[in-house]
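Pasting in a structure now, in structure tokens, and then I'll have a few things to ask.
Only a single protein chain was left out; the remaining protein chains are all shown in position.
Up next, chain A:
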Amino acid sequence: MYGWIWRHLPGPVALRVVEALVLVAAVVALLMFVVFPWVEPMLPFNDVSVQ
């Protein structure tokens, strides 16, 4: 998977490193700001009130 991505990144090695870092940052941002906030309420460790 990572090998496939690396081979399909265009440009010389230095540029590919930058591209890879941008990709990683984008994935982390997607997780932090979209996926985790969405999934968090469904997980069983942050209910603090009694019903």
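One rule holds for everything that comes next: contacts are C-beta pairs under 8 Å (C-beta built on N, C-alpha and C of every residue); 3 or more make two chains touch, one makes a residue touch a chain; residues count from 1.
The rule is short, and it goes like this: contacts and distances are computed from a predicted model.
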item: Among "Nickel import ATP-binding protein NikE", "Mannitol ABC transporter permease", "Fe-S cluster assembly protein SufD" or "Class E sortase", the UniProt name of the subunit that does not appear here; value: "Class E sortase"
item: For chain A, the residues touching the chain missing from this view; value: 1-3, 28, 31-32, 36, 40-41, 44-51
